[in-house]
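Below: one structure, written as structure tokens.
Apart from one protein chain that is not included, each protein chain of the complex appears where it belongs.
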Amino acid sequence: MKMWDGRFNKPSDRLMEAFHNSLPFDKTLLDEDIAGSAAWSRALKSAGILSAGELAKIEKGLRRIAEAGGKNALAFLPADEDIHMAVERLLTDKIGTAGAKLHTGRSRNDQVATDVRLYVKKSLSAIIESIALLQKALLARAEKECDIIIPAYTHLQQAQPVLLAHYWLSFLFALERDKDRIAHARSTADQCPLGAGAVAGTGFAIDRGELAKDLGFSGPMPNSIDAVASRDYLLEALSAIASIGITLSRYAEDLIVWSSKEFGIIELDDAWSSGSSMMPQKKNPDSLELIRGKCGRFIGNYTRLAVTVKGVGLAYFKDLQEDKEPLFDSVTNIRITLAVFRRIIATLAVHRTAAAALLDPLLLATDLADYLVVKGVPFRQAHKAVGRIVAYCAENKCAISKVPVALLQSFHPLFGRDAVKVFSWERALAHREVLGGTGRKSVARQIAQAKRILRKGPR
Amino acid sequence: MKMWDGRFNKPSDRLMEAFHNSLPFDKTLLDEDIAGSAAWSRALKSAGILSAGELAKIEKGLRRIAEAGGKNALAFLPADEDIHMAVERLLTDKIGTAGAKLHTGRSRNDQVATDVRLYVKKSLSAIIESIALLQKALLARAEKECDIIIPAYTHLQQAQPVLLAHYWLSFLFALERDKDRIAHARSTADQCPLGAGAVAGTGFAIDRGELAKDLGFSGPMPNSIDAVASRDYLLEALSAIASIGITLSRYAEDLIVWSSKEFGIIELDDAWSSGSSMMPQKKNPDSLELIRGKCGRFIGNYTRLAVTVKGVGLAYFKDLQEDKEPLFDSVTNIRITLAVFRRIIATLAVHRTAAAALLDPLLLATDLADYLVVKGVPFRQAHKAVGRIVAYCAENKCAISKVPVALLQSFHPLFGRDAVKVFSWERALAHREVLGGTGRKSVARQIAQAKRILRKGPR
Amino acid sequence: MKMWDGRFNKPSDRLMEAFHNSLPFDKTLLDEDIAGSAAWSRALKSAGILSAGELAKIEKGLRRIAEAGGKNALAFLPADEDIHMAVERLLTDKIGTAGAKLHTGRSRNDQVATDVRLYVKKSLSAIIESIALLQKALLARAEKECDIIIPAYTHLQQAQPVLLAHYWLSFLFALERDKDRIAHARSTADQCPLGAGAVAGTGFAIDRGELAKDLGFSGPMPNSIDAVASRDYLLEALSAIASIGITLSRYAEDLIVWSSKEFGIIELDDAWSSGSSMMPQKKNPDSLELIRGKCGRFIGNYTRLAVTVKGVGLAYFKDLQEDKEPLFDSVTNIRITLAVFRRIIATLAVHRTAAAALLDPLLLATDLADYLVVKGVPFRQAHKAVGRIVAYCAENKCAISKVPVALLQSFHPLFGRDAVKVFSWERALAHREVLGGTGRKSVARQIAQAKRILRKGPR
Partner (left out) sequence: MKMWDGRFNKPSDRLMEAFHNSLPFDKTLLDEDIAGSAAWSRALKSAGILSAGELAKIEKGLRRIAEAGGKNALAFLPADEDIHMAVERLLTDKIGTAGAKLHTGRSRNDQVATDVRLYVKKSLSAIIESIALLQKALLARAEKECDIIIPAYTHLQQAQPVLLAHYWLSFLFALERDKDRIAHARSTADQCPLGAGAVAGTGFAIDRGELAKDLGFSGPMPNSIDAVASRDYLLEALSAIASIGITLSRYAEDLIVWSSKEFGIIELDDAWSSGSSMMPQKKNPDSLELIRGKCGRFIGNYTRLAVTVKGVGLAYFKDLQEDKEPLFDSVTNIRITLAVFRRIIATLAVHRTAAAALLDPLLLATDLADYLVVKGVPFRQAHKAVGRIVAYCAENKCAISKVPVALLQSFHPLFGRDAVKVFSWERALAHREVLGGTGRKSVARQIAQAKRILRKGPR
């Protein structure tokens, strides 16, 4: 027995029922479905379709279903093809006729769209909170690690010395853009489709403005066809989540490399590492690897939904039932991933001595070229001269910081006795007090800016 | 001869040069590179690195390169590995020493990031304009076609009658969200990385706030590592473009179906159709099909860049050179696609008679159920009763609008003589004056709302 | 308590345990894990590591675990981080010391790779069977519907008349390539990694040739690093599955269009259709839409895994734990999708009269041009002449088959009185007896060929 089978002569095939049934995953939407149905009932009452008594019965019935749901005590039937039909059926079983009136003027098309938008708003808010917590962990490390100098890498080759704090802050600021994208995706989702009916607008005099307000939306969607057809807000949410995933994957990649014995800059806490089933010595940064690996899922979920939505015309096709699994999967996994990364950051150990041992004076080759620039040498010539010194050092296996002035002068006559002063980590930092640079004061200003951002809180 | 080859003993392999060379595509950035270099020169002047005379030479030299570029008259060399090195080399060839000072305190890392962000800002603004033009074409049709009733489809089965204007408006409102996403992507791109240097911040006292302002950015990026590493703004742009592509593909799909002889609702202008090399009778909606097909490219370009960016740590890897081709491709193709769709919309013919002939009274089955609801019948019972009437009509091959009242009453006793009044397209519309519904007044209100949106103009 | 925690001072964090635990999904591999462990025990026995008694105990213990697993009666613990550790732990709980010897010389790296390859081989064989069943359903329809002529469409515009049987056969032959790709993916998976150990090869004298044979593999993988690192066979399987999904989606798209009232060629059985929660008249081809929609998942699963595998170096990273969910999901869903499509094909109704009504004489315009060709007119001229006749008919709203000879001659003098004979569906078929064409004999030959293919059975 289906809710819609009046015109059918035959029941669904069993295999069709299994294929078609979305209850195993869309029951996630129970709370949203109940909230949507309660608001719809109030709207029907305002429109004169339901009496006060019927409304009261429905609201009470829905509350009971929500309670049972909270206790995982709902008895679903095979014919309950989705959570929406299940709630209506359970309600009608409980309260009779009034329940059978709930779906008046409503279609699953606008109902599902409403439920999913409520879920998206809630979930994206939670993700914003999770990002902010990770940012706070990064801020704490940045404040703590303002005195550790590490090599910054480009192409995984030592580039220039930076404060470790500067690195943590780069992560924090990158996440700020991710947070902002999630907030925008939330605002896109924040329009109410309910009252759009199947496609043409409900046939009853519903006040959609009031209804939207009742459900906490910023307003109603302006066109009923678009209201039931739109899935772009899901794609926006999934791509914003994928962007977080990519940010996390890139930093995880760095930290995995830094965890190697060869780099040795950091070490994960035992609680966030794993061993090997075979090799007793192994301590692997598994948590970071999983974070990196999960990024495939976030990009894949976006692709998956994009392919499906791209493939259908207007207004609604059953293809779109496939929108929920990638959404739930991305939301669930990004939240745990963010939480894990926060804990990893909060608990990892920095091996200061190992980090210091990595610092090669070649990191200051740019500063040596800049030294010449200050003496008036065009940068390209300065770059070339220092490049030749580097080649000389490589060939002769000597440290660039130990090259005698006379030899330096053979590469460029403007090198003076003070050239050797370039080989100071502190001097290098002091030359990078530019806004956003790795100078100590600049990093302090970044910390202050980060605090302001985090204090302001998620939008 | 490379700009950076001081420390190298051997030149690049020829194959390496070809593999590595990005000039064939990144010359697209010529104008942005020149603007960036001119602003950088002014900043170097303010920082005391360049004299007023040197600055004047550089600015003049860059202007000449820009002019030559505008005439496609730049002579590139094989050793010009990218547009950035090419411009610096051309400049130095022209003006000598001053040119060799241009790159002081700058790295390609921050330079390229700046150029690309300038390009993204410009391109997304152009896309916003293109969307607005398509919306205007849709508005014009909506105003013109307020009196044509067509079947709205769900599952490609006739669902309910709607005004064709209502349909065009659904497209317009969907595009509004696409436009808003592009605007957000533009604001994400609107931060200036210049002055970040290779990774640690430039070694000179550059006023990055002034520099950002000079280039028309809202402000400087707050952290130098993040400034050179960030590619999230590209992914946001590419996913926002993909979303437009998906919107266009879905409407193209509808219009292709409507162009079939069997539907026959619309017909593309000859100027936007093609014939067959073999079958003389063919008139194919090729332009719509290409629009639909191009969507694969937009999703693919996003995936392509996401895979590449996901695969690298911080701060910069050469992998990221692969970011430009998908960007340019998506920008170029979405712009032409939007322009083509606008012209298709503006020129297509609507076959009113054919559209009218499609309207099946079954489109009003919901209204018949609603009729019972108004009489107090719970919707579920009304739905079932009407469903059975539909089954009866299918079996007996009769029109639902022609079923005698007595027979209707055999399905539900509350059917009255006035039930037949339900079978009026005008009545159905009149029952959908809900906000966003397809009622004539509702559609007029939507048109007014659309005008307000379009008058306000892109953000 | 973990199997590998000797060197750890702290237990895993609870959140880490949840994040890291793959048991909820990799328990799917229970049978494969037990088969692999049993074979490994036999190999250890041959290598003198296990005694006959120990082997017997292990084999018996494993059998019991398999039985309990079959009854869903295994008691897993939170510390059982995956099915492999769970089986080893359960075994050791049951049989003591001998169980603790099972993992000798083995690593989860080669163990998991072996289990997954066994699973892939089994699953791909099942998919081959499912494809063959769908092909048989198509063959049955082709044999039954050799006398129904429908318009073949290109660009969704009527192109040329074809036998419906010809269309079903096109589906059958397309699936044959899909089947062949799955068979190839199966052969790629058919190499045994067991004995590769963690990465360098097991430290014991295992006969890997015998071991591979024991497990039904064609042979051992030739290099231990590659054996544990390889995931290409999964990507091959996932892309082969995606290809099936795309084939099914394309045919589903056609059948959805053909199910519309406007085309009306076919109608799905009630058992494979659904109704609307709001609109009582609706009968939607939901099963076909879901098939089409599920294709997003198949492509997405491929992308998802490709992104993850692409992102890691050698030999093993925990990222690769993410390989199983997309695999299981694609396997499960393609199997049900194929089964559903088979049932849809077997039960759908063809509306012969409606199909016949669609046939427009313009479908024979090519034949009219070919008529001129036979008279010696170059095809391009013939095409143009007939094109003008088509334009004339469109303008004058007349059927091309009714244009008088005299008028035809005004378009080209070589039209004779016999030109009208072109307008015969039978004649058009008869002119397409070319191999693979839609002529009746050609279709009969295709049916015979299809029977041979299916008789031969899956490779």
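Lettered A, B and C in written order, each chain numbered from 1.
As a convention for this text, a residue touches a chain if its C-beta (ideal position, glycine included) is under 8 Å from a C-beta of that chain, and two chains touch if they have at least 3 such contacts.
Keep in mind that this is a model prediction, so the values were computed, not measured.
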item	value
Selected residue (touches chain absent from view) among C:247, C:260, C:276 or C:337	C:247
Chain not shown: contacting residue from C:347, C:401 or C:449	C:449
Residue among C:39, C:86 or C:196 touching the omitted chain	C:196
Touch with the omitted chain, as defined above, among C:3, C:55, C:87 or C:290	C:3
Sole residue of C:16, C:156 or C:408 that reaches the chain not shown, by the stated touch rule	C:156
In chain C, positions touching the absent partner	3-9, 49, 88, 92, 97-98, 100-105, 109, 152-156, 159-162, 166-167, 169-171, 173-174, 177-178, 180-181, 184, 188, 195-206, 208-209, 220-230, 232-233, 235-236, 239, 242-243, 245-247, 249-251, 253-254, 257, 295-296, 299, 302-303, 306-307, 309-310, 312-318, 366-367, 370, 373, 378-381, 383-388, 390-391, 394, 428, 431-439, 442, 446, 449
Touching residues on chain A - with respect to the absent chain	153-160, 256-257, 259-263, 275-276, 278-286, 289, 303, 306-307, 310-311, 358, 360, 362-363, 365-366, 368-369, 383-384, 386-387, 389-390, 400
For chain B, the residues touching the chain missing from this view	2-13, 15-16, 18-20, 81, 84-85, 103, 106-109, 111, 197-198, 249, 253, 256, 269-284, 286-287, 289-290, 292-297, 299-301, 303-309, 311-312, 317-322, 325-326, 336-337, 339-340, 343
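Just so it is clear, only the chains that are shown with their structure count from here on.
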item	value
Residues of chain B whose C-beta touches two or more other chains	153-156, 159-160, 257, 303, 306-307, 310, 366, 383-384, 386-387, 390
